[in-house]
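The other protein chains are all here in position, but one chain of the complex has been omitted.
For subunit A:
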Amino acid sequence: MTASLTLVIVAAVLFGTGITVMLERSLTRVLIGFLLVGNGVNLFLFVMAGEPGLAPILGEGDVSELSDPLPQAFVLTAIVINLGITAFMLALIYRSWWLAQLGERGDLIGDEEEIVEDAEETADLYRSSEADDLAVQEVLDASDEDGGRP
């Protein structure tokens, strides 16, 4: 079997860096490590197709010149699975961060308290944006005065 050395080296680097990052404590880094290793494995699967050839479509060329389509199908499936798992992991990481921020209180915040907090936040937002608006207006006025001067 002939395979591309470049792809093998890239896969090896992905494995190495991925495993190193996976050993960190932070969940986000574990996820990044998993993604790196996952892509390494995908490349690895791809390399196993052997010598690259024409696109595996009937009529494209002689059968012996086509590349092996099966590993490509495997890789596509694996990518889809990785995507789903990544989405779930991100949700899990967010949840775990949320719990870490609020501790045991995380689950106990009542709706009313939340509404009050939300209202305060909104009011803060309005105040700060009003201040911004005023500042912008002042700058505009100043530039108007500058521009208006003959």
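In this section, a contact is a pair of C-beta atoms (placed from the backbone, for glycine too) under 8 Å apart; a residue touches a chain by one contact, two chains touch by 3 or more; residues count from 1.
Just so we're on the same page, contacts and distances are computed from a predicted model.
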Review point. UniProt names the one chain left off this complex as which of "NADH-quinone oxidoreductase subunit K", "ABC transporter ATP-binding protein", "Na+/H+ antiporter subunit D" or "4Fe-4S dicluster domain-containing protein"?
Key: "Na+/H+ antiporter subunit D"
Point to revise | Candidates A:Leu54, A:Leu70 or A:Ala135 - the one touching the absent chain | key: A:Leu70
Study note, to complete from the structure: In the full complex, subunit A touches the hidden chain through residues 1, 27, 30, 34, 37-38, 41, 44-45, 47-48, 50, 68, 70-71, 74, 77-78, 81, 84-85, 88-89, 92, 95-96, 99, 104, 106-107
